[in-house]
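Before I ask anything, here is the structure I am working with.
Only one protein chain is missing; all other protein chains are in place.
Order of writing sets the labels: A and B. Residues in every chain begin at 1.
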Amino acid sequence: MKKVLALSLVAALLVSAFPVLAATATSNVTVTIGAVDKLVVTNGGTITLDNNSADPTAGDVLGPATDSTARLSFVHNKNVNKKITAEATTAPAAAGNDIQLEVQVGAAGSFVTVYDDNGAAAAQDAVTGIAAGALSNQVVTYRARATAAGTPVSAATNFDFTITFTSVDQ
Amino acid sequence: MRGLLGALLWLALACAAPASAASVGASALVKVPAVDLLSVSDGGTIVLDNAAADPQAGDDLGPVADSTARLNYTHNSPTAKKLTAQVTANPGGSDITLTVSVAGGTGEKTLVDAGATAAVQDVYTNIPAGALSDLSVTYKASATAHGTPVSGPTSFVFTITFTSVSS
Partner (left out) sequence: MRTAPAAVWTFLALAAALARPAAAATSGGAPISVTIQSIDVLSVTDSGPLNLQASAGSNVLSGPADSSARLNLSHNSATALRITAEVLPADDPPSQDITLTVSVAGGSGQKTLVLSGGAQGPQEVYSSIPAGVLTDKAVTYTASCTASGTKVSAATSFDFVVTFTTLN
């Protein structure tokens, strides 16, 4: 005879006396702000001093003529102001020409002379008092002049310059 | 002899009944806990430096993303759940904007807006009982040069707290 010790229990629900708590987890992320000091200057065009630049009634000065092709953009995040200097790091020899080359950054900026009859000048302050932030797409205007007597040529002659802009702590 | 044999033992070796089955019930008690388990690993380091700068576009740094962190979650509630995220430790002193997105979740959410901690954000909703395994967590950071001036490389560590909530 089949003996069955019947356990009639099908499912015992033993409910916890405490409610389910929300699960939490933490995740850390580090954001490192590096030193930002980035300067971009595009190339200028060509300044031509020719008959159009001459007025014999006023003398033998040629020009001034300007070029505003180049653009300067600069950003920094240092907690001190910076300035930008300009220097003609590649220039023709002083002898044989009396070209004067000036640079202006931004329409409100002052022209600074980077090259004259004495040759390339020392680095000149082109923009000063730059607080952390950006100068974006500032117009760079090059202005050149010479004299007919001071810069004699047998034919059209190119005088090539490389202007180096540098950011410096003020 | 006969008398003795008269006292015969009648040994009736009889099975009173055919072989019968024995049967017994025993209890095996399986205890299932209420499960609500969440883990999120740390993110990597997001660097905002010259590489993140474009002065022609302005003084924004970034955004730069990191997808190092991983999220794992399991629950067995009859009710669907959701996951929220909020920055619970903000070092301050910056205009960093920090966002988070969980793969398969509710999209990119802003945790810190220009330095200010935002309200709690839903990052994953309508999660039925079951598991989310090894989901990628992407943090994205940006700042401005003028809004976060530094004397040198400076790290800002943010702690993000993820929480499971009944939907």
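Here, contacts are C-beta pairs under 8 Å (C-beta built on N, C-alpha and C of every residue); 3 or more make two chains touch, one makes a residue touch a chain.
In this text, all values refer to a predicted model and were calculated from it rather than measured experimentally.
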Item checked: Footprint left on chain B by the chain that the document does not show -> 1-35, 37-39, 72-79, 128-134
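Methods note: only the chains that are shown with their structure count from here on.
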Notebook entry, point to check: At what distance in angstrom does the C-alpha mean of chain B lie from that of chain A?
Noted result: 46
Notebook entry, point to check: Which residues of chain A touch chain B in their complex?
Noted result: 1-7, 9, 12, 14, 16, 20-40, 71, 73-80, 131-137
Margin query: Could you list, by residue number, the parts of chain B that touch chain A in their complex?
Written below: 20-25, 27, 29, 31, 34, 36-50, 52-59, 61, 66, 69, 71, 73, 75, 77, 88, 94, 96, 98, 137, 139, 141, 143-146, 148-165
